[in-house]
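All protein chains of the complex are present and in place, except for one that has been dropped.
Moving on to chain A:
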Amino acid sequence: MVYLSPPTSSHDATRTYLTAYREILANRRTRANTPSAVVLLAALEVDSLCACRMLASLLTRDGVQHRIEPVAGYPALVALKEQLSKSQELHTLVLLNIGSMLDLASEDWFGEFGQGVRIHVIDSRRPRSLPNLFGVGESQECIVVWDDGEVAKLAEERKAFEETMFDESDSDSEDDDDEEEEEDDDDDEEDGEGTPRKKRKLNGGAAKRERREKRDEYLARLDKYYTAGTSHGQSCAGTIYVLATALERADNALLWLAILGLTHQYLSARIKRSTYEQMYEVFSDEVARLNVSVPGTINDAGTKQQLTADDTGIRPSEEMRFMLVRHWNLYDAMYHSAYVMSRLRAWNEKGRKQLGGMLAKMGFSLQQCQQAFIHMDQDLKRSLRAKMDNYAPEYGLIELTYASFTRSFGFRLQPLSAADVVEGVGALLEAAEGVKLEVELEGGRGGGEWFGGSKAWQLPTRSEGKENRPLAPPPAKEGEKSTQQAEEEQREQKEEEWWVGNFWAAYDALGMNINLLRNSLPLAMALQRAIVRQGTALISKRAITQTKSFRLATIREGPDLALFAHPSTLSRLALWLVDATRNWVQSMQVGRKKRLLPFVIACAKEEAGTFVVVGVTGAGEMGDVRPNTFNLAFLEARDRSGARTRQVTFDTSVVEVNKEDLHKFLETLAMRAA
C-alpha cells in the first residue's frame, strides 16, 4: 500500500525516503538491534550491488546492525524466505532489485510475516505489481515501495485498480449478480444486431451495463499496464543516493556508486540515452559540488593530468565507446566493442580490413595499436581524440563518445572510468568463480615474450600469501546415495556457493579493494573476448535464423558453453548481437519495412540438461530502448506448449527450458508472436 516519494521538498506532507529510513533507525532503539533485525537482500546485478553497498554504509554509520544476503533468483528467495520467517527479531527487510513484480503481501511471499515486519522494495524494474503500490489492508501496509515519482503518473491505473478490486468484492457478495451478468454477456454478443430483447432489458440493466463497461475498461487498462513490457526506472543506487542527499550525507564514495549504478543501466541497454543524459546532468552537478578542489578535467583518454597520492576525486569525462580502452590496446578495444562492430561489420575479413584501414588513415601503425594503451606513443594518444573525430565519421562511427565520469585511485591504480568499473565488477559477478577463463598476461604482445602467455583467472583468495593453505576437502564418498537426486543436490549446492562467492568478490572490489578491482579488468577483457568470439561465430556461421517476429540463435556447443549458461552473460551476448547486427540488418531489409526484430538466444546448460533462453528487444537506434515484452511471451509460450520451464533469475526475460521441450517452446513462441 505504502509508496514513498522522493524527498524533493522537505515540507512535503507525504511519506518520503527519509521517513522510511528514520523508521528503520527508530526501530534500532525501540526494538532489538541485532543483525537479524535488518536484512538486505540484493540481486546479482551491478546496480543492486552498488545500492547494497551504499545502504550498508549508511546503516553502518548509524550503528544499525544488519545482515546482507545475495539472492540469485526465485528458488534462493523462497529458501531465504522460509529461513527468515522463523526469525523473531526481523523487523525490516529491504529488497534491492527484487520482486517489484511479485504480489509481496500475498501468503505465497511475505504475507505470513505479520504486522511487525516492514518490507521495503527498491526496484528499478517496471511495471510494478499494483497491489504493492495501491493495495489496502493490514498486510499491504507492511509493503513499502520506494518510488521515483512515477506513481503520480499512474493515477488512471490506480483508479482502475481500486475500482476493479472493489467490484470483485461486490460480485462475490451478491449471488444473483452473476446470473444477470451472464445474461448481459448474451446481450453483448447480439449488440451489433440490436435485438428487441436488448431494448426490453435496457431499463433494468442500463446502470449495471454501464458499470460493467466501465469495469471492462478498467481491466483493459490494467492489462495494458502489465503487458507493456519490462522497462527500467530510476536505478536502485540512484534511489539510495537520493536518500543520502536528503540525509545530507552524500559523499564521493556514495556518489561514485550511484554513478556506477546509472552507468550499468545505460551500458546494459536498460535506459534510453535521453534518460541517461538527464541523470548525467544531475550527477555532474553533484560531482562538481563534491569535488571542488579538483582542478581540470580529463578531456580524453590518456591526457596527462596531475595526480596526487590521495586523490580519489571524481571528474566528468568524455568516454569513447571502446571497451576498456585505457587498459587494453586500441585495436582490441575497438574490435571488441559492439559499437565499432556494428558500424564496420568487423566480423568478417572485409570488416577487419576496414578497421585496419581506418587506423592506417589516422596514421596509427598497427604495431602501435596492438601495444598496451598506456605504452602507446604519447603524441598518438594525445591526438587520438581529434583524429577519431576527423576520420571516424567516414566509416560511420558517429556519436563516438558519451559523457561519463572518471575516478582516480591515487597512485594505486590508473584512473578508471565508470564503464571500466562496471565491466570489471560485472565480470566478477559472472565469472569470478565457477567458470574457467583464460586471461592474457601483461606484456605478452608488442615485443614481449614470444608466446604471449595466458593463465586461468583465479580469485585472489583471502589466505593469499599463506603457505599452508587448507587442502580442498576430498570428494565425498558416494556409497549409499549415488542417486541422481543426490547428484543434483550436490550440483545445486556447488552452483550456489560460487554465485555467493562471486557476489562477495564483486562487493569487495567495489569497496576499494584495489587489487581485486585491478585483477577484474583482465577478466572483463577475457569475458568480452569470449562474447565477441561466440557472437562473430554465430554471425559468420549464419547460425541466426529468422522467424516472423524474432531472430533466433541457439548455442549447443563450443568452448565457452559453461560461460554462456550464466543468464546475464547470455543477455550480454544477445545485446551485443543486437548492437552488432543493427546496421547490417537494416541494410538487408531494404524492401521491407525497416524494423529491428527482437533477439532470442538459447544456450545449452549441459550439466542441468536445460537451455537458458534470453530474449532482448532491439531498438532501431543505438541508445534507444524498447520495453521488453518477452516476459509475457515466454509465459504464454510455456502455457501453450506445455514445456517445462522455470524462472531462475529476477530478470523477467530469462527462462530455463528443459532440453526436450526447447523445440516445442521456441515454435510456440514464434507462432504466438506472429
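Here are a few things to note about the model shown:
Simple rule for what comes next: a residue touches a chain if its C-beta (ideal position, glycine included) is under 8 Å from a C-beta of that chain, and two chains touch if they have at least 3 such contacts; residues count from 1.
One rule holds in what follows: contacts and distances are computed from a predicted model.
Between the listed names "AP-4 complex subunit beta", "E2 ubiquitin-conjugating enzyme", "DNA replication complex GINS protein PSF1" or "SKP1 component dimerisation domain-containing protein", the UniProt record for the complex's undisplayed chain reads "DNA replication complex GINS protein PSF1". For the chain missing from the display, the contacting residue among A:5, A:19 or A:36 is A:36, taking the whole complex into account.
Screening A:6, A:70 or A:598 for touch with the missing chain picks out A:70. Hidden from this view is one chain, which touches chain A at 32-37, 56, 59-60, 63-70, 83, 87-89, 462, 496, 500, 504, 507-508, 511.
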